[in-house]
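Then we have chain A:
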Amino acid sequence: MFAALIILPLVGAAVTWLIPFDRLRPKVLSLFALAHLGITIQMLSFTPPESPGGWFHLDALGKIVLLSTSVLFLFCAVYSIGYLYYRRERSNRVMCVGLLVCLAAASMVTITHHLGLMWVALETTTISMTPLIYFNRNARSIEATWKYLLICSVGVALALIGLYFLAYATIVAQVEPSLLLDDLIRDAGKLSSGWVHAAFVFLLVGFGTKMGLAPLHTWKPDAYGESPGLVGAMLAGGLVNLAFLSLLRVYQLCLATKEIAFFQNALVTMGLISMLFAAIFMARQADFKRMLAYSSVEHVGIMAVALGLGGKAVFGALFHVLANGLTKGVLFLSSGNIHRSYNSKNTDHVRGALRRLPWSGGLFLAGFFAITGSPPFAPFISEFTIVSSAFIQGRVVVGALFLISLGIIFIGMALTVLPMVMGEAPTDSETTSYKDTFWTVAPPFCLLLLVFLLGIWIPAPLMTILRDGAALLEVHP
Partner candidate 1 sequence: MITLADQLLVLVLLINFVALGTSRLIFSIRAVAIQGVILGILPGLIHPFSWHLVGIISMILVTKGLVIPMLLNRAVRTAEIKREVEPYLGYVPTLLLGAVFTALSFGFAGKLPMLPEHQNYMFVPASMATLMTGFLILTTRRKAISQVLGYLVLENGIFIFGLLLAEAMPIMVEAGALLDLLVGTFVMGIVINHISREFSSLDTSRLTSLKEE
Partner candidate 2 sequence: MTNSIIHIFLALVMPPLLLGVIGKTKAAFAGRVGAPFLQPYYDIFRLLHKGTVFSTTTTWIFRAGPLVALATAAVAALLIPFGAHPAPISFQGDMILYAYLFALGRFFTMAAALDTGSSFEGMGSAREATYSCLAEPTLFFALITLSRLSGSYSLSPMLVNISFGVWLDSGAALLMLVGGMFIVLLAENCRIPFDDPNTHLELTMVHEVMVLDHSGPALAIIHYAAALKLFVLGAFFVHLALPYATGNPYLDWVLFIISMLELAVVVGIVESVMARLRLIRIPQLLVAATILAAFSTLLVIR
């Protein structure tokens, strides 16, 4: 079962590599994505037993991330059918293969409990995404790729040494050396705090870099801005969540070691910094894809703050994993369409999208309202849970800063997005061949529908998963 989850995408990668026709590949890609989602749901409904040796174990946290990644991937794959049709000029072999390899690695991250293996998988996702960011083959995209690759590699390398520290802490504590999460949690009490602290710091910085917490986020705007819409969606909605999952594993460990307070404070601080950074950079942002990138920085900040707050906010954080991932999918895919149609990312040229592309423009607008936490969309649920638990815990300052930065971000985003979609298209804007088609509109639409449904109704099974996940992250006095 676990193997299927990883083998299937790899097989798919091999198949797509062998397919000679560009038109055929995205469809095959979608088929494999569908199959992957099928297996995922199967595994969510009937959780397989922990693998011998405890290397693979799908717990609630893994389930949440796996689900969001798989769903998002499916819609991105379907979208690629329509999108790559408009990018016929270049081969899409690398794109499809890279996506599938990334999917395999992502599934690995979600199901493994061995931190070393998790690290390997995470690094694999980083590398497999690199050629995709370079899809546009121009100077800007090569620069973005270079920065993404080097910064993320360095970050993940730091995470690796963090893991080594943990392992060495086990050796020093004279317990059976291992990087299995469960063993570590079991022996957490015995580990020496010096190594553990050092490990936490390195892991936080390392995974934080991959996740894009400010000020480690510097690669994000470039990578998101220069890569195609669906790659941006996978980066912002998928890889971010994987990094967050790794952070959650570290968090579980901290809980066990009773060293949680420092880690929580660090998370809250970095989260708030990220939100304020995003607020500052989103105001008067002339490039709407970079704006989305900063919005992603904001939302990892939100998740970090929620995790740091603990209590009911953790539930909000877990739900935000889903909500943010899917909403980012809507935004990036629809913005990709707008980008295609205007052949520009500059908001000075992109005007009146609602008139020119009623569907994409409308989806982008709705996605904007969703991501800024307006009901009846899912992010409202998570954001309100986080804010209110901040106030209920009496962390008034945190709550206030949280709300203030949300407000600034809303203003900045509104001033960018509304002029884009409203009004009339400028007369001098160049006309392109792009038209809204079923294949380019249906995926973001379905994603929006999901976001909407999750905003008014969380189905019971999902609720149980979320609750179990929150239970795993509860502070045990």
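A word on the picks: all candidates are chains of the complex that A comes from, given by their letters.
Convention: a residue touches a chain if its C-beta (ideal position, glycine included) is under 8 Å from a C-beta of that chain, and two chains touch if they have at least 3 such contacts; residues count from 1.
This structure is a prediction, so every number in the text was calculated from the model and none was measured.
Put simply, of 1 or 2, the chain that touches chain A in this complex is 1. Contact residues on chain A toward candidate 1 in their complex (touch as defined above): 114, 116-117, 119-120, 123-124, 127, 130-131, 134, 138-140, 142-147, 149-150, 153-154, 157, 160-161, 164-165, 167-168, 170-172, 177-179, 192, 194-195, 198, 221-222, 225-226, 281, 290.
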